[in-house]
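One protein chain omitted, others in place.
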Amino acid sequence: MTTRADGRANDELRPITITRNWLDHAAGSVLIEFGRTRVLCAASASEGVPRWRKGSGLGWVTAEYAMLPASTNTRSDRESVKGRIGGRTHEISRLVGRSLRAVIDYQALGENTIQIDCDVLQADGGTRTASITGAYVALADAVAKLGVPKALTGSVAAVSVGIIDGVPRLDLPYEEDVRAETDMNIVMTGDGKFVEVQGTAEGAAFDRSELDALLALGEKGCADLTRRQQQALAQELPR
Amino acid sequence: MTTRADGRANDELRPITITRNWLDHAAGSVLIEFGRTRVLCAASASEGVPRWRKGSGLGWVTAEYAMLPASTNTRSDRESVKGRIGGRTHEISRLVGRSLRAVIDYQALGENTIQIDCDVLQADGGTRTASITGAYVALADAVAKLGVPKALTGSVAAVSVGIIDGVPRLDLPYEEDVRAETDMNIVMTGDGKFVEVQGTAEGAAFDRSELDALLALGEKGCADLTRRQQQALAQELPR
Amino acid sequence: MTTRADGRANDELRPITITRNWLDHAAGSVLIEFGRTRVLCAASASEGVPRWRKGSGLGWVTAEYAMLPASTNTRSDRESVKGRIGGRTHEISRLVGRSLRAVIDYQALGENTIQIDCDVLQADGGTRTASITGAYVALADAVAKLGVPKALTGSVAAVSVGIIDGVPRLDLPYEEDVRAETDMNIVMTGDGKFVEVQGTAEGAAFDRSELDALLALGEKGCADLTRRQQQALAQELPR
Amino acid sequence: MTTRADGRANDELRPITITRNWLDHAAGSVLIEFGRTRVLCAASASEGVPRWRKGSGLGWVTAEYAMLPASTNTRSDRESVKGRIGGRTHEISRLVGRSLRAVIDYQALGENTIQIDCDVLQADGGTRTASITGAYVALADAVAKLGVPKALTGSVAAVSVGIIDGVPRLDLPYEEDVRAETDMNIVMTGDGKFVEVQGTAEGAAFDRSELDALLALGEKGCADLTRRQQQALAQELPR
Amino acid sequence: MTTRADGRANDELRPITITRNWLDHAAGSVLIEFGRTRVLCAASASEGVPRWRKGSGLGWVTAEYAMLPASTNTRSDRESVKGRIGGRTHEISRLVGRSLRAVIDYQALGENTIQIDCDVLQADGGTRTASITGAYVALADAVAKLGVPKALTGSVAAVSVGIIDGVPRLDLPYEEDVRAETDMNIVMTGDGKFVEVQGTAEGAAFDRSELDALLALGEKGCADLTRRQQQALAQELPR
Partner (left out) sequence: MTTRADGRANDELRPITITRNWLDHAAGSVLIEFGRTRVLCAASASEGVPRWRKGSGLGWVTAEYAMLPASTNTRSDRESVKGRIGGRTHEISRLVGRSLRAVIDYQALGENTIQIDCDVLQADGGTRTASITGAYVALADAVAKLGVPKALTGSVAAVSVGIIDGVPRLDLPYEEDVRAETDMNIVMTGDGKFVEVQGTAEGAAFDRSELDALLALGEKGCADLTRRQQQALAQELPR
C-alpha cells in the first residue's frame, strides 16, 4: 500500500488554518495555510467601477496573485524587477478572479469594486487553490463590512488532486505535485457545483476513468474545505 | 427543438480546412480553418536547446499564440505596441505548448528545438483549439523534414464544447461562445486519452451530469478532428 | 548580359496578386503578393479621432507594420515577447502612414479614424513597398464602405529599386536586396508624383547618374503597380 | 505637554517583535513588527557572485524592498503590474543593501551571495527602518547557517526620528510621519557609529540645534533596537 | 600634511561657473560647472498642475536628473535604451525636486508647474550638488519670467563633503569621491538652515565627531555657493 510522506490518507486534506483579519487596512483579510503553504489574501473595497462598467449599477471583482521571492524552495526573481509578469502569474490571477466572480451578485454589490490580492508568503504546492479558498473568506468579510452581504450568492473553494504512482490523491504538496502524472485543480461552490475544472496530463495522457476518480476526490476535498470556511466565518471576527 | 444559426447539428464540427505548407521558410506550416476562424500555424526547427537543457540529449518544443489586430470583430491593440503580453495570450501560449509536448519523445527529437507559432488571422471562436489542432499537423511535417518522425509518439487535437440555453454543443463560433453558460476546451490524443480539460462556468456553476455530457461531446469532436488530421497528412505534401 | 535568378527583365515586377476582402471584420482588407512576399493589409474604421484632433472636423489615418515570426528565412523573435518595438518596425510603420496620408482629404473623411495594419505573413524582399501598395487598396475599400469615397484624393503605390553588380533593377527579392550596392524605396501617386524617396548606399556611395537611373526605374514600377491596383478595384467586391 | 496618540514617551520605541525562522526555505528569515508595521525579512544564500566580482574570493550582499498592495491605508498598485519600479522603492532597496553591507566582511563570506528581501506586509510608518533592523537578524541567522558567522563584523539597526509640533520624537508611526516638519532616518552599528544619516525638511528647513536633537534621539533608538536584536538572537532558534 | 591633487585647500570649492540663459526655449536655464563637472539645468514652465492638485490654487515643482552616455569616464548605457530608469537616477531626481520645493511658496506660484531638468553633460563628482545649485538659479529666472518672483521664499544650494584618509574635505571630484570613507551631501537654504543631510559610510562607520566636522564643512561650502548664486543672479540677464 502506498503511503504519503506526511502520513495522510489519499483523500485527506493537509492541516488547514484560516486566520481572519490578519491586516488592519483591507476590508477583509485572511492568512490561509494548507500545510506549509501560506497565502495572505486581502479584499480591498473601493467606490466606483472600471470605466467600461460605469453607470451600469453593477459592481466588479478582480484578483491579483503573486509569490514573494523567498516563498519558494529556491528564491525566485521579483516580477517587478524583471519588469514583466509571467504567464503562470497571469493565469492564476485570472483563475482566482473568475472563481470568485462565480458567486457574486453584481447588482447587490452596487457600483463598488473589490480587489482581491493573494500573496504567497510560503509555497509548498496548492498555492492557487489555497488562494481561492482563502480569498472567499476575505471577500465574505469585505461584503459584510460594506453592508452588502447579499452580494455573495454562495461560497467557493478549491483543491488540487493528482495521480501519483497510479493512485489518485487529494491536496498535493510540492513533492507530490512534481511527481504527479496528472494534475487537476477543481473549484466548486458550497452547494457542490463546478466552477472550474482544469486537468493537465503532466506525463502520460489520462483516460476517462482516471478523470472520474479525480473529479470524485475533488468533490470530497471541496466539501471539506467548505466546512472549514463556514467554521472560520462562524467565529466572531477577532480584534 | 434548438437550431444553431449555421444549421449544424449540436455534435457537428464547423467546416474544417487544413492547408499544409502555407509558408516557404518554416519546417512545417499549416493554415487551419474552423469555419471562419483562421489560424496560421508554423513549426520552426533550430539546432540546440535552451540553456537549462543543454547536454541532456533531449529536445524541446515551445509555443507562442497571438492574434492579429484586425482578426477580431473590433480591432484589438497590438501587444507589441502596448509593450506587454496580456494574460489571455500567455495562458493560451502555455496551453498550446503543453498540449504538443504531450506527444513528443524528447529523446528521439535529440537536442533540437521546435518553436510553434500560432497566429490568428481571423477569429470566430475556438482559436485556441484550432491552434492546437493545426499546430500538430505543422509539427508532424517538421519532424518528418528533420528526419525524426519518431519524435512524435501520437497525435493531438482540441475542440471547444459548451452549454447554450441548456443544450450541449460542439465547436462554438463566437456568437455561441459569448452566450455559453459553461465553456470547456478539451485536448485529446489520437487514441482517445485526455491531455487537457479546462471547463469554466461563465454564468451559473455546472453539475456533474452537465460535465459528463460536455466530456462526451468533446471526445466525439476530438475523434472527428483526428480523422481530419490523418487525411491531411495522408496527402502528398503540396508544392 | 546579367540575368536575374527568376528570369525577369531588369525593369519587370514580380508576379503581383491582390486579393480583396480577405478578412470579414475590417472595413477593407487585402492579401497582396509581390512574388513570394505576402502581406495582409487591413483598414479598420472607427468613429472619432485622437484627442489632439477632436472637434476639428478632420479625420485621421495611421498605420502599423509588423512581421510574423515565421515569415522570415530564420525565425525572428516576436516584438511583443521582447516587450519593445524595433527601430526598423517603427520606421516602416511611419513610412506606410505618411504614404497613405498623402492621398487623404481629412475634411471629406470627417472625424473618423482609419487604422491600417500591414502584417507580413511571408517575407522575400519589398515588404514595405508591398504594404503600401496593398494598404492603398484596403483603404479604398474602407472609404467606399464608410460612404466617403472622396476622402481619397488619388492613389499611391510603392516599389523598391536597387543596383546589383552595377545594374539597376526593379522590385528586389531578398536575394537581390542583400547584394544591392544601393537600395531605394520610391512611393508615388497614381498621377506620377513623388510622395517618398528613400535611397541608401549599402556599400559604396552612389553618384547622380545612378540616382537618376533608379528614379526612372521607380517611376516605371509605380506606374505598373498603379494599373494593378486599378484592375483589382475595378472588379466587383468578392464575398 | 504634548502627548503622543499611543501614549508613548517622545524617546520611546513602539512595541518591537522579532520572530525568527518565519519561513522554511530561506537561510534566515524574520517577521519584524514596529507597532503595526510588519515586515517579512528573508536572507537567501546562493553560491557564486555577480559576474563583475567573480574570481575575487569576495562575497556579495544585496537587497530588495517592496510593499504588498494591501499593506497601505489605501491599496497601492503592484509594481509588477505597472511594469516598473518606483523611485521610492529603488531608494529604499539601495539603502537597505548599503546598510547591511556596512557590517559584512566579504572575505569571510567567500564567493557567496546573500539576497535580502524585505516585504512590507503592513505599513504604519518606519517600514525602511524596520526592514534594516529585521534584515540584520535574518542575515545573522543566514551566515550562521552557512557556517561563516565571521562574515558579520558587527550589527546594524535603524530608526526614524522627526520633529512634530516642534518636539523631537522617536520611531514615528504613519500619523506622526505625515505631520512631521523634519524627518530623519538613522542607521547605526551596534557599537554606536553611524552608517547612514538621511534627514529631510518636509516643511520648513531645520537648524543645527534641531539636527543635533534628532541625532541624539536616533542614537538612543538604535541602541534600544540593538538590545532587542541581541535578545532575539540569544534565543535558541525555533523549529 | 595632506594635499589635494588639484592643489585646493580642504575647505575650498572647485572653480564654480554659472552661465545663465544657456537655452532659448526654457523659462530659465543654466550651465553650471563645479570644476570639470558640467550640468545643464533647465526650468520649463507650463500652465496647470498634476491632476491630484487641480483646483487647489497651488503650483507644483518637480525635477528629473539624467546623465548623458558620454559624460562618464567609461561610456554609460542610455536609460531610454535600457527601457528603465536606474535606482540612482530615481534617487537623485527625487532629491533635486525635494530640495527646490523647500523654497517654493505654492500659493504665490499659482496653478503653474515648473519642471526642472538637470542633464549632466560631463561628470567629475558632485553632479547632484551641482544640479541643485544650478537648478535654483534656473528656477529663479523662471519665476521672474513668469512674473511671480515671490514664489521663491529663499535660495538653496548643495555641496558634497567627505573624509579621505581621515581628513574632511569639501566638494569632492570623482577621484576623491571613490576614495572617501564617508560621503555626505548637504543641501542648505541661503539663510543657513538644512534642507537635506545625507551621509553614508562607504567604508567604516563614522562617529559623531566626524559627522560634526562634515556638517561644519558643508555649512561653509553652501554659504560660499549661495554667494556665487547671488553674484550670478545680480548680473543683467544675457541675450
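Lettered A, B, C, D and E in written order, each chain numbered from 1.
We adopt the following convention: contacts are C-beta pairs under 8 Å (C-beta built on N, C-alpha and C of every residue); 3 or more make two chains touch, one makes a residue touch a chain.
All of these numbers come straight from a predicted model, not from anything done at the bench.
Engineer: For the chain that does not appear here, which of the shown chains does it touch in the whole complex?
Structural biologist: Displayed chains contacted by the hidden chain, ordered by label: C, E.
Engineer: Can you tell me which of C:123, C:140, C:195 or C:217 touches the chain that was removed from the display?
Structural biologist: C:195
Engineer: Identify the residue among E:69, E:149 or E:203 that touches the chain left out of the display.
Structural biologist: Touching the chain that is not displayed is residue E:69.
Engineer: Which parts of chain C are in contact with the chain that was left out?
Structural biologist: Its contact residues with the unshown chain are 84-88, 90-91, 93-94, 98, 102, 184, 188-189, 192-201, 204-208, 211, 215, 219.
Engineer: Residue-wise, where is chain E in contact with the chain that is not depicted?
Structural biologist: With respect to the unshown chain, the touching residues of chain E are 23-26, 29, 36, 40, 42, 44, 46, 64, 66, 68-75, 78-81, 83-85, 89, 115, 117, 119, 121-122, 124.
Just so we're on the same page, only the chains that are shown with their structure count from here on.
Engineer: What is the set of chains touching both chain B and chain D?
Structural biologist: Touching chain B and chain D alike, sorted by label: A.
Engineer: Which chain's mean C-alpha position is the greatest distance from chain D's?
Structural biologist: C
Engineer: By CA centroids, point me to the most central chain in this structure.
Structural biologist: So the chain sitting closest to the middle is A.
Engineer: Counting in whole Å, what is the centre-to-centre distance of chain C and chain D, each centre being its mean C-alpha position?
Structural biologist: From the centre of chain C to the centre of chain D is 59 Å.
Engineer: Give the residues of chain A touching no fewer than two other chains, as numbers and ranges.
Structural biologist: 83-85
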